[in-house]
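Only one protein chain is missing; all other protein chains are in place.
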Amino acid sequence: MKKQIPIIITFIAGMVMILQYFIPHRPFSDIQQLFNTWYVIIAVFAMILGLGNLLKIHAIRLQRRPKGWWYSIVLLLGFAVMFIAGMGWGIERGSLFDFLFWNTHLPMSSTMFALLAFFVASASYRAFRARTSEATLLLVSAILVMVGRVPLGNYIWDKLPLLGDWIMSYPNMAGQRAIMIGIALGVVSTSLRIILGIERTYLGGK
Amino acid sequence: MIETVGTWIAAFLTLCILSFLYKDNPFYKFAEHLFVGISAAYWAVYEYFNVLRPNLIQPLFGEGQFLFIIPLVLGIMMLTRLLARVGWVSRWPLAFIVGTYAGYNLIAYLQSNAVEQVRATLVPFIQVESWQTFFGNPGAITFLTAIAVPVVVVGVITGIIYFFFSKEHTGIFGRSARIGIWFLMIAFGASFGYTVMARISLLIGRVYFLLHDWLHVI
Partner (left out) sequence: MNIVERLEAIDRRIIFVLILLAVVLPLLFPIGFKIIVSEPVQGFYDAIEELAPGSVVLISSEYDPATMPEVYPMNQALTRHCFARDLRIIGMGLWPQGIPLNQASMEQAAEEYGKEYGVDYINLGYKVGGIVVISAAAENIPTTFPQDYAGRPIEEFEIMEGIKNFDNVDLIVSLSAGDPGTRQWVMIAQGRYGKKVASGVTAVSAPAFYPYLNSGQLEGLIGGMKGAAEYETLIEESGLGTQGMDAQSIAHGVIIFFIILANVFYIIGKRRKK
């Protein structure tokens, strides 16, 4: 009962989505629209679940006070300020919520990822070695693309941008297509296993 | 005035995060935790204003469309996952989500990422016009253009052969798989080159903000 009904639900939902591709008329189109609407709403509650979990973890940290517990206060305060700003005064351009987005969320998010530039440079120097013929091929391809795809490449050799574009459009594209087809077949088989109830790990537990 | 205050707050938080490059420190940890809290609230507020209110609250309570009780109940059932004893109830809405998504993916991936890609690879192996251009005007570029399609066809087929692990990679099959690896290495090299480009671009963006918006030196 605890697992049988969810498996039946998965089957029905999956089959409706597949059938409406081939029979895009009523009632399948109506059911599809209904399911689409329900999906969007239920997915929000999944987000709320994740949020609830985050707040729960940090609330527990405040109670237990392990090392560095005071940073949880920062997190919860930040959450509270942003949440109240949004729910209290709206999210339009020019609102407090919008101000906090542009001047706190945005710079921190951008800078977190900007750090990666330094680490990729460091990793390139320390770890990128042409140990095998395959690694050499990877390295040569990377260098040709890196130089060919910036304006500097044109000044080194005027054919370099064309070579870079050719590598991207043909051999790279061929490799990416092979990967894409492989992934697609994997997704198809996994989706089929899920819909038919063979794959049940997403249900978890007993 | 308010813009200047905002810029200084943004600059301070940017420098807090950048300080991690020297070593982990309280400023970085402060900014990191603040970021997580603010991001979580951002998502929550947007989910309410852009999804819950227009797609559930308004139709159900504002327009009296009582069918919307079903997704509301399923959504509340999802939240029971937080409670260990009744957590199994969340399987029902989870099954709906997973089933719907699997149904979409099955057809969409098959059509767009498998069939369509195979169709695009089934082109004449010898592009007569390209070879005529090459022989008429021999050069590196005309040669690369002439061999482009054979490169793609060989690359896709050998790349797919490489991923077929149900047969041992020996003999002709093994040699084909080896060629496939070369194409995959070229693809990974191109991806690495683009990844480096992406990361540097993100740094340029941040440095531009500091120099232009904050310090006004450019």
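Note that the chains take the letters A and B in the order they are written out, and that residue 1 is the start of every chain.
Note that contacts are C-beta pairs under 8 Å (C-beta built on N, C-alpha and C of every residue); 3 or more make two chains touch, one makes a residue touch a chain.
Predicted model only: the values in this text are computed from it and were never measured.
When the whole complex is considered, the residue among B:T7, B:T80 or B:T100 that touches the unshown chain is B:T100.
Check B:P26, B:G87, B:G139 or B:G205 against the missing chain and you find that the one touching it is B:G205. Among the residues B:L15, B:V89 or B:M197, only B:M197 touches the chain that is left out of the figure. Counting the whole complex, the residues of subunit B in touch with the unshown chain are 21-22, 42-43, 46-47, 49-51, 53-55, 58-59, 100-101, 104-105, 108-109, 111-113, 116-117, 119-120, 152, 187, 190-191, 194-198, 200-208, 211, 217-218.
Touching residues on subunit A toward the chain that is not drawn are 21, 29, 32-33, 36-37, 39-40, 43-44, 47, 90-93, 98, 101-102, 105-107, 109-110, 112-113, 117-118, 120-122, 124-126, 128-131, 139, 142-143, 146-147, 149-152, 154-155, 161, 165, 168-169, 172-173, 176-177, 179-180.
Following the convention adopted for this analysis, only the chains that are shown with their structure count from here on.
Averaged C-alpha coordinates give centres for subunit A and subunit B that are 5 Å from one another. In the complex of the two chains, the subunit A residues touching subunit B come out as 2-3, 5-7, 9-18, 21, 34-35, 37-49, 51-56, 68, 71-72, 74-83, 86-87, 90-91, 97, 99-118, 120, 124, 134-135, 137-146, 149-150, 159, 162-163, 166-185, 187-188, 190-192, 194-195, 202-205.
Partner subunit A is touched in their complex by these residues of subunit B: 2, 6-7, 9-11, 13-14, 17-18, 20-21, 29-49, 51-52, 55-56, 67-68, 70-72, 74-76, 78-79, 81-82, 87-88, 90-100, 102-107, 109-110, 112-114, 117-118, 120-121, 140-141, 144, 148, 151-156, 158-160, 162-163, 180-197, 199-200, 202-203, 205-206, 209.
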